[in-house]
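Every protein chain of the complex appears in place save one, which is left out.
Let's look at chain A:
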Amino acid sequence: MIRIENVSFRHGPTNILHDISLTIPKGGITALVGPNGAGKSSLLSLISRLQTLQEGSITIDGLPVDTTPNRQLAKVIAILRQDSIVASRLRVHELVGFGRFPHGRGRLTEEDRAIVGQSLQQFDLADLADRFIETLSGGQRQRALVAMAFCQGTDYLLLDEPLNNLDMYYARELMRSLRAIADEKGKTIVIVLHDINQAGAYADRIVAMKDGRLIADGAPAELLNTDILESVFGFRMPVEVVDGKPVALHFR
């Protein structure tokens, strides 16, 4: 369980998060949605201790993120930041293999290698395993990074806009993979999404943020309605039910 209590965060004179309290139970996919600058990435950075907590407290399975040793947290939570750049010439399997670093601090065991293999399979990277990252397309690179985070083998997986750079096919593939991971392996996934309909189709719960505050929180069926979406995104969009799932027609 991730427990966020009274977290505020400021960057210079700007207040980025205002008194956020949120509990994310173990298991399932929670989607964070909201307009640009809502504070989604900052919240993810604070949960994953990439940013230093200023006010309030965050615990993961009871471990406070600000005082628990970094090495220990690396076995509990994995994060993929938005716009991660891999500038070094690493092969796909090497990069994914570094996801195992928190466990063996370097040398890969047979078990580690098996997990790396599974991760490559899971994200359709087996054919690309020996390629250098820099020779891949943006979408392939993004999948390699997600595979690396998954390979870390943590119960909690935080993904900041992983659908960036992915075409429709791979966006769908990635969401389906994440759904399978959550259902079959009991992983807890927190994912920042821009496409509200991806959130509606694959998440168990949607948390909407705006201007550094939580403004809506609920199952997709509750959250995807015209009034709530207007309060989040600032314009009215019709919501239709297709195959029993709500679909926001945000492009109209």
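The rule is simple: contacts are C-beta pairs under 8 Å (C-beta built on N, C-alpha and C of every residue); 3 or more make two chains touch, one makes a residue touch a chain; residues count from 1.
Here is the rule we go by: contacts and distances are computed from a predicted model.
Colleague: Consult the UniProt record of the chain that does not appear here and report its protein name from "Alpha-ketoacid dehydrogenase subunit beta", "Iron complex transport system permease protein", "Aspartyl/glutamyl-tRNA(Asn/Gln) amidotransferase subunit B" or "NADH-quinone oxidoreductase subunit NuoF".
Modeller: Going by its UniProt entry, the chain not pictured is "Iron complex transport system permease protein".
Colleague: One chain isn't shown here. Among A:3, A:18 or A:81, which residue touches it?
Modeller: Checking the options A:3, A:18 or A:81, the one contacting the hidden chain is A:81.
Colleague: Using the definition of touch stated at the top, determine which of A:11, A:26 or A:71 touches the missing chain.
Modeller: A:71
Colleague: Kindly note down the residues of chain A that lie in touch with the hidden chain.
Modeller: Listed in rising order, the touching residues are 48-50, 70-75, 78-79, 81, 84-91, 94, 98-99, 101-102, 105-106, 130-132, 134-135, 149, 152.
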